[in-house]
Structures are given as structure tokens and as C-alpha cells.
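Here the complex is missing one protein chain, while the rest keep their positions.
Going in written order, the chains are labelled A and B, and every chain counts its residues from 1.
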Amino acid sequence: MITILIACSIGLPWIGALLVWLIGDKREKAQHWLSILFSVAAGAAAVIMLWHTSGEAGLTLKMGGVFGDFTFIPDGLGVFLSVIATVIGSLAVIFSTSYMKGETQLGRYYAFVLFFIGAMVGLVLTSNIMLMFFFWEITALCSYALIAFHNDDPKAVKGGVKALIITSIGGVGLLLGALILYAYTGSFDIRVFIAAPSAVPAGMLAVLAFGFLIAAAAKSAQFPFQTWLPDAMEAPSPISALIHAATMVNAGVYLLARFYPAFKDVLYWREAVMIVGMLSALLAAIMALTSTDLKRVLAYSTVSQLGYMVYAVGAGGVFASQFHLFSHSIFKALLFLAAGAVIHSVGTRDMTKMGGVGKHMPFVKWVFIIGALALAGIPILNGFWSKEVVLEAGLAGGPSWIYGIMVLVAGMTALYTIRCVWLVFFGEARSDYHAHKVELAMKVALAPLALGALVSWLAVGPFSKILGKASLPQHHIKSLSIPELIHEVLKLPTLIALVAIAIGVIFWLLRSKLEGFVEGLKSFQWAADHSFGFEAVNSAVVRMTNSLAETLRNTQTGLLNWNVLGILAALIILVAAITLGA
Amino acid sequence: MNLPIPFIVLLAVLSLAGTGFYCLLFTRNLIKVVVALQLIVKGVVLAFVLAGHLVQNVSLAQTMAITVIVADTIVAVIGLALAVQIRLHTGSLDLKELSNLKR
Partner (left out) sequence: MWYVLISVGILACAILAISAKRLLISAIWLAVTSALVALMLFLLGAPQIAVIELSVGAGLVTVLFVFAINISGEEVMGLRSALPLPLVWTSIVLAAGLVIFFIVRSLGFVQFPDVSGGFGAGVLWQERYLDFLLQVVLILAGVLGVIGLLTHSKDAHIAEDKA
């Protein structure tokens, strides 16, 4: 039973991708409906898997002695992430049927989206680290292809290439880790490693731990790799919702959470993780405060919230980070899809040109406000519960100065969220735009997400149970019921955080009276607009690589004989080296 | 002629590989390139089976040799198809005329 479910949730989207591509772009309606069919079917398969989680391998493909077996394990962490990937994936596909109506080359779009969904499910369910690397790179490829979907727009292509390069550099860290793992434990299976991390000597374990941290930071757009996510906003909005908010960027957090029991004793690893999370959260929040592009604000907020999750993992609260991941996927996908609806109808991404959109699009206004309240951490919504659990875990497991900064960031989150909502939906229109109402498909996609943002925290009991002993024996996650959750959250750290959020909201409402204060912060704005120097670093790296490549181009003559001469010369050198060395 | 047999076979391998490489260094005709590649791969197959014989694991050597033969046949097929297309489109099979990478 479980074998079929796993095969369905990975295989159905891939079959769908092939079929949608082969059907051809002339049959647009068929393409839309096929994609919806396959993604919803995969979602159903993943949801049914929730009742079948276990720590045993569900699907095993034997590949012979050298490469180990390709195993897939439906444990709590993997199944929960695959449910998110497929369900939010199907909602994004439903949204795309209306958002991408009339676009050319839809076959390419849907094929890559479905391919991506299958690869993401494979990534979180597999326990063979080489296969995990393989799926990791597939998601990076799909992300690049979808960001650069409008490949006649140079900004989109540039954003796509940047995302690909940065996440691939992270992938090198993962590959290095995989090879070290194989060298010291003799197998590619990560269960063997997590149960007995001492099989790898301490120095190599540190290399492994920090390599994985680099891979996770690059994939999840954490410090110092955070520059690719805002530039990836050239992608169509359903893609931003699916890949850059709910699934692919969670792969980094997933990696850290999965390997936490093995790395938690490596010297300075936990501190490094916490500092990476904190810096990302802080820098991204500052940059969100000054940005005027609606999607960029949401992108920065994604980086910031991911920083919270990474911080929680570093402090030892793996359950807290996964709970926040759950809430964040829902409300961030909601925000991106709603923003997509606004941008699609208004025609621009610049917030200074919007204003008063709420009068024309009431449905979108309300769902966006629900998402924004969840993001800011206002009580009752799921963002509040998960953020408080994260902060409590952080205070319990890490130094309190980091906790203090995270509370400050929570206040800033509230501030930029309410700024965003105000600038877009309230007030008077600041330019001449023509907004039309949303269509049914968009409403069908947005409504479940809004509902989820309101009530998903109620599922904390079963959620913590599937993450518990039965499926993740080394993580020691206790199960938590709703009354226990409420009791744990209503403590002093929560009150401090609520005060910070309230201050953030009040700052905005009193902004006209605080003009002097705002002027003083203008110097920050210049730095934030240039993303604190990271863009400059990126451009410098690109320039140096280009000039090196130009110099090396002289060796490419295009004549076969030169190449063979080169092979012969290399052979001679190699053999001579072996001879002299022996 | 009392060189042990492995050396004679080794000489055959080296002559095949050496001739193939020599041809690759000096030829300017695309189809000759495919011929040279075929020669080198024959040498490789012979070397595999010789090695398998010496460690007494001929079945493993045969498996690897099959993989190599399949790969090299595909290379020959596509190489010849490419040569035919290039001849049809540019009218020449001379490597020097075809190497037009911008410098």
C-alpha cells in the first residue's frame, strides 16, 4: 500500500509533466486540466500517506552492490513536507490556470512545475544521500527554468541564472558531504549515519556539518547567500508561491532538521546555525522595510521567516522549526498568490503606484489581510502560535542576545507587513490603474489557504505525533496537544514578543508624528537598497569569472588535433607522475 | 618468440591504441576520425578482457566490455550521421575548414 502511495506521489507528477509537454501548446485547455488532474492526484496520494507514516523503508529499488539501494522512507518529516509540496503545488497549478491564461509555451511551464513537484517529494522521502543530491539538483534546475520562463525578458533570465549558480554552489557542499559519508560509513544510507554519527572522525564530521550548512544556506537564501531570492521574483507569481515560499526554499531547513541529531555535538555548529538564521532574519527585515516592490517585500519576508526556522533548528527546537515551516508555507503561499492576483489585474509590481486596490478587489483584500496577520504573528492565527513556539525554543536553547534580536525582528515584521497592506489596499489610488475582479480559479486556490492560515495550528496534536518516536527515533520530539500548546505559549517570552509586535503596529499608525525618527533612518535606506554590499560582491565575482574565461578562451582552437595532443600530453604527465611516485 | 602471452596481447592492445591516437593526431577527415575512434575502442576491449583473464574474473570483464562496445557503437552511429549532415550542409569534411569557433 505504502509503496504504491510513494510511487504515485513521485511518479504521477512526472507522468503528468511528460503528458502535458507531449500534448502540445495548441491544446491549451487540455494542458490546464491535465496539470490540475495530476497535481491533485499526487496531493491525494500524499495526504493518504499521512495515515501510514513509519520509520521503515516504504519503497526500495535495488541498484546493485556499488550504488546501494534507492530507498524511500515515509517518516513524519518527509510525509509532512511532501503533503505541503503536493497540496500547495496543486493550489498553485489551479491558480495558474487563470493567471497564465493565454500565455504561449504553457507546455514548458506546466511540465516544469509538475516535474518540480515530483522531485521535491522525492527529495524529502528518500534516505539515499546520492538520490537526495540528484533530486536537489533537479529542483534547482526547475527553479531556474521557471524563473526564466519569460526568456525574452533579460531581467528574468538574469534572475534565473543567478538563482541557479548560487544554489548549485550550495549543491557542491551537499555532494562533498555525500562523498565523505560514503567514504567513512561505506553506504549512502543516511539512517546508518544518523544513528551512529561517531563512525565519522571528528574533523571530517565538522567538514560534513559545515558543508551541509552551506548547502542549506544557499538553498534557503540565508546569509550570506540571500541575494538570489529577491531577484527570483521575476518568475510568475504561482511559481514564487510554490517554489520560493512553500517548497524549494524549505529544502535547506529540511536538510538541517534531518541531520540535526548527527551534527548537534559538532563544535560551534549550533552557534553558527543560530547566527546564520539571526543575520538573515535581521538583514532581510531591514531590506523589506525600505523596498517598494510588492513581491520583493514578500521575498525578503520569506528570507526573514526562514531565518527564524534556521535559528530554531540551531537552538535545538526541531519541532518548533517544522511547526513554523508548516504555518509559513500556508500563509506565505497565500500572500504570494494574493499578490499575484493584485499584480495580474493592476499591471504593476510597484507599491507606490498602487493604493486603494481594496475597493476594487475585496476578496483579495481580505485574504491578504489574513495572510498578513499570520505573518506578523497576531494571536489566533497560525503564525502567532508557531512563531511563539520558535521564540520559546530559541530562548531555551540559545543565548538570550540572539533572542532579543529575534524579538526586535518580530516587531519589524509587523511594521513592514502593515506598511505593505496599507500601501496596496488602503488609501487613495496613487496612479491611474485599471483593476478587475478575480476569477473563480484564483478564488478556489486562495480560499483553502486562507482557511488554513486561520485554523492550521489546531492540528498541532497529530502533527507532533507523526513527528514523534515512531518515525524519527533520533530526534526525540515529544507530542504536544492543544491545551499543552496554549499553556506553553502563554508565558513571558510571548508577552515580550506581543509588545514588540504592538510597537511595530503603532509605529506605522503614528508615522506622521515620527517624521524626525524616520529621517534619521534614511541612511539605513541607502545601505538596504544596495543589500548591504552583497550585490557588489556578486558582481565582482561575476566580473572576475568572465575575465578569467576570456583569457582561457585562447586554448579553445576548435581543431580536433589540438585536443588530442592535449589528451596525449596529459596522459604522458600522468603516467610519468605515477612512475616517479612509485 | 618466448615472450609470455600477456605481453603479446599487450603489444596488440598498444598497437591498436597507438595507431588510433596517431591517426587522431594527424588526420583532417571527419570519417577517418571515426575510424580512429573505433580502433582505440577495440584496443580497450582487448585490454579489458586481458585484465579479466589475468585476475580470473572474465565475466566482470565481459560485462564492462559490453558496456564499452555499446557506447562506442552509439558514438560511431551518431558520428557518421553528423558527418553526413555536415557534408550536406557545408560541403566539406575537412576539420581545418570546419573549425570556425570565434576567437
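In this text, contacts are C-beta pairs under 8 Å (C-beta built on N, C-alpha and C of every residue); 3 or more make two chains touch, one makes a residue touch a chain.
Just so it is clear, the structure is predicted and the values come from calculations on it, not from any experiment.
Chemist: Please identify, in ascending order, the residues of chain B that touch the omitted chain?
Modeler: With respect to the unshown chain, the touching residues of chain B are 1, 4-12, 14-16, 18-23, 25-29, 31-32, 34-36, 38-39, 42, 45-46, 49-50, 52-54, 56-67, 69-71, 73-74, 76-78, 80-85, 87-89, 92-96.
Chemist: For chain A, which positions touch the chain that isn't shown here?
Modeler: Given the touch definition above, chain A has residues 62-67, 559, 561-562, 565, 568-569, 571-572, 575-576, 579 touching the missing chain.
Methods note: only the chains that are shown with their structure count from here on.
Chemist: Round to the nearest whole Å and give the separation of the Cα centres of chain A and chain B.
Modeler: It comes to 47 Å between the two C-alpha centres.
Chemist: Can you name the residues of chain B that touch chain A in the complex?
Modeler: Touching chain A from chain B are residues 21, 24-28, 33, 95-96, 99-101, 103.
Chemist: Quick one: in the complex, what on chain A touches chain B?
Modeler: 553-554, 556-561, 564-565, 568
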